[in-house]
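A single protein chain has been omitted from the complex, and every remaining protein chain is retained in its original position.
We call the chains A, B and C, going by the order they appear; numbering starts again at 1 in every chain.
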Amino acid sequence: MALKLTVREVSAGYGAVRALHGVSLEVGQGETVALLGTNGNGKSTLMKCVMGMVRPTQGSVSLEIDGTTHDLTRLSTEAIVNLGVALVPEGRRLFPKLTVEENLLLGAFRPAARSAIARNLAFAYEIFPALAERRRQLAGSMSGGQQQMLAIGRALMSAPRLLLVDEPSVGLAPILVSHTITQIGELKSRYGLTVLMAEQNFHQAIRIADRGYIIVHGEIVFEGRSVAELEQNDLVKRYYLGT
Amino acid sequence: MDATHLKITAVSKHFGGFTALDGVSLEIARGERFGLIGPNGSGKTTLINCVSGSLRNDGGSIEFNGEDVSRLPAFQRTRRGIARSFQIPRPFASMSLLENLVVPLEFVVHRRSLHGADTRGEAMALLQDMGLAAKADTPTSSLSQVELRKMELARAMAARPQLLISDEAMAGLAGGEVDEVLEILFKLNATGITIIMIEHIMQAVMRFSQRVVCLDAGRIICEGTPESIVQNPDVQKAYLGA
Amino acid sequence: MKFWIPSCLLLAAATAAALIVENEYFFFAGYTVLMFVVLATAWNILGGYAGYVNFGTPAFFGLGAYTAAVLFKAFALPLGLQILAAAAVSGLLGLVAGVLTLRLRGIFFAIATIALVVIMETLIINWRYAGGATGLQLLRPAPTLPFDSYIKMLFVLMGAMAIGAVALARWIEGSWVGRGLRAIRDSEEAAECSGVPTLRLKVFACVLSGALMGAAGAPMPMYLSFIEPASTFNLNYAIGALASPMIGGTGHFLGPVIGALLLSSIQQLVTVTISSELNVLIVGVLLVLFVVVAPEGIVGLVRKWMRRISR
Partner (left out) sequence: MRRGDPAPHFFDAPMIFSFELLYEAVIFGILLGCFYAAVSIGLSVAFGLLDVPHVAHPAVMVSGAYGTWVLAGYGFDPILAGLTLMPLFFLFGMALYRFYYEAFEKRGSNAGVRGIAFFFGVALIIEVGLIVLYGVDQRTVEASYVGSSIDFGDMRIPQRFLVGGGVALVLMATLTLYLSKTFTGRAIKAVAQDEPALRLMGADPVRIKQWAFGIATAVAALSGALLIIIGPVEPALDRVYIGRTFSVVVLAGLGSMTGTLAAGLILGISESIVLMLFGASWAPAVSFGLLLLVLAVRPQGLFGR
């Protein structure tokens, strides 16, 4: 059941804009790792590199699952998803004119997830009761918080081994942010999920993280091997607010 | 002339069920250097799209020089003096860099008296200010990312605005390039132009702005001088998390 | 000057030929070629510069032709006034179609123009005064002075209209109007924020394009001395007006001219020798070929070729 994501010396960018410079990080089986840093620092770009949506110009991204190692920079996004990696994208990216249930069912598109679709759907409605009530409602007509729940539910429908979550707090009112982060924490314990979460909301993220990295201007500036290390570090405020 | 240049009152904007702006009110004085910050998805870009006319706000009003412009199409707001640059540069790809600047000069500045105007000369002058004169006759596809950002600012300036909105003009640029763009914005402000800057790069916003507002989840969570903003617990909560 | 000297020479040559050459067939065919030059140039103003495909050329062309025919039948209006009236009426149609659909994406405008053709044809079919479905006979008046035959006069007239249309397209291309239209095609939101009144400019291009198409249609009833809906609102006008600029090149005012001349000569060659269907097939194949392989058209290929030589 071993799973290990290894990112080594990755540099990437859009056209001439260098978003990442020599980033290295690892995520082991069952861990929840936080990728922290304010916006525009490359967190989303790194997530997209892992998902094959952005090709790094240097470095390697490899995923070891049950003994076989896959070079994610060579695979298409669909192939990576089929390995059991799911991403809750920034801004949720739901299908606005499809119903809640249709969005959830689309989450289970990958063959390995299709067999357990009924069970996973029941779980999704159990974890997010609000979605059960709005089963027939169009995803676009739901509030920010509900859309975030649906986006997480949809990712879970693919029965992932590794769950990437990109800025779950985006556009959510503060009380909803802590609720969403708590739910992600619960998923970890309930399914033994391995989670890599990019989040700007420092205190919220370290509530559920085992350890974390701080990324500023596309470079990892600090690696906290434990939450305690992250918390005492007074550098954090300086990195975060660039004062 | 009344000191308030731009007055935004209780502006709201919804996309389906999602509330992007939830009753935002703020006033910007003439000639002010104003900073707008906030985490992703806080509604910053939606707000300036409502001001520039790319989007129409659902509720509230936007007054510029005392006139409510919230129902006007974008080109009329540009003609009244509101100009903006785009976060993701949108050059007119089939034209040269110089012609990109000639468009606003012809459609805003000299729209009533075209035959006498030396639009190319004025456009070249603007390019010289931005250090882009060498590439005047090249297609925009040959420009680097920072040159494209400068083109966006130059094209906004070509409309001779009173209010310039700079939408993340420095995102992803290297340190030296950030200073270059900052210098340009300082110079423009010195000529009396009110500037709204939207950036994630804290040092740039803090150095540039006289006053800063922080948006989160479509609401203003605090307002004040750059120094007070950094210490403000709400901002830290928005950025660092409760 | 690079434009006006050759154009005047061409017009003088056409007039001289009209006075000297006896056989009318040359002028009969020449008139159609020049008419398609006007139609292609008109189409390109909206299709090429602003990027809005108009499938409804027959609607504007046909409306112009029928305006001329009805005015001639009712008031025996001179040809010059017929052309102006036709341009005005078709321009008005362009205004209505433009205001209705130019706010929407290009495909919707294209679909709306398909509708225009059938609506116009249906209106004319049900208008008894305009000859209804069976059509209208028209007696040509005497040709004006220098010319001994009406067809030769029409040939020179259409030559003048072609030069006028191309000159107008050339002016637009170099002027603020052309820059505004190209800005809209490159990035409509950036154009709007640069002060370009995008809807107004698109509608203006649509009115201009429609008016020119109407003017090109106006002499048609006199040319045939008969007019009936099915042939006047025929799809071939849509094909010629669209294919010529796409093949010739939409980015330059000479593009539609080259395209129209090429397609007309192919038509003369193929339709006379083999079959008119084959001509439409060739145009269809050429259209697909150029749109995929050489999006900039013949003018684009020539420019690329010249740039390669000059380097």
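FYI, a residue touches a chain if its C-beta (ideal position, glycine included) is under 8 Å from a C-beta of that chain, and two chains touch if they have at least 3 such contacts.
Bear in mind the structure is a predicted one, so any value in this text is a computation, not a measurement.
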Can you list the shown chains that the hidden chain touches?
A, C
Just one of A:G107, A:G145 or A:G218 touches the chain that is missing; which is it?
A:G107
Using the document's definition of touch, tell me which of C:G30, C:G47, C:G94 or C:G178 contacts the absent chain.
C:G47
In the whole complex, of A:L3, A:C49 or A:V81, the residue touching the missing chain would be A:V81
Which listed residue, C:A29, C:L81 or C:A115, touches the chain dropped from view?
C:A115
Of C:L100, C:L138 or C:L199, which residue touches the hidden chain?
C:L100
Given the full complex, what residues of chain C touch the hidden partner chain?
47, 51-53, 55, 100-101, 104, 106-108, 110-112, 114-116, 118-119, 121-123, 125-126, 133, 230, 235, 239, 242-243, 246, 250, 277-278, 280-281, 283-285, 287-288, 291-292, 295
Residues of chain A (touch criterion as defined above) contacting the omitted chain:
51, 53, 76-78, 81-82, 86-87, 89, 93-98, 102, 105-110, 114, 154, 158
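Note that only the chains that are shown with their structure count from here on.
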Answer with line, ring, star, complete or other to describe the graph linking chains that touch.
line
Two chains sharing the most contacts, counting C-beta pairs only:
A-B
Tell me which chain's centre, taken as the mean of its C-alpha atoms, is farthest from chain C.
A
Whole-Å distance, chain B centre to chain C centre, using C-alpha means?
43
Chain centre separation in whole Å, for chain B relative to chain A (CA means)
32
CA centre of chain A versus CA centre of chain C: separation in Å?
57
If I count partner chains per residue in chain C, which residues reach a count of at least 2?
none
I need the residues of chain A touching at least two other chains; which ones are they?
none
Complex contacts: residues of chain C adjacent to chain B
176, 179-180, 182-183, 185-187, 189-199, 251
Touching chain C in the complex: which residues of chain B?
52-54, 73-75, 78-79, 83-84, 86, 90-95, 99, 102-104, 106-108, 111, 114, 155, 158-159
Applying the document's contact rule, which stretches of chain A touch chain B when the two form their complex?
13-19, 38-41, 90-91, 96, 138, 140-144, 146-147, 167, 169-174, 177-178, 199-205, 236-237, 240-243
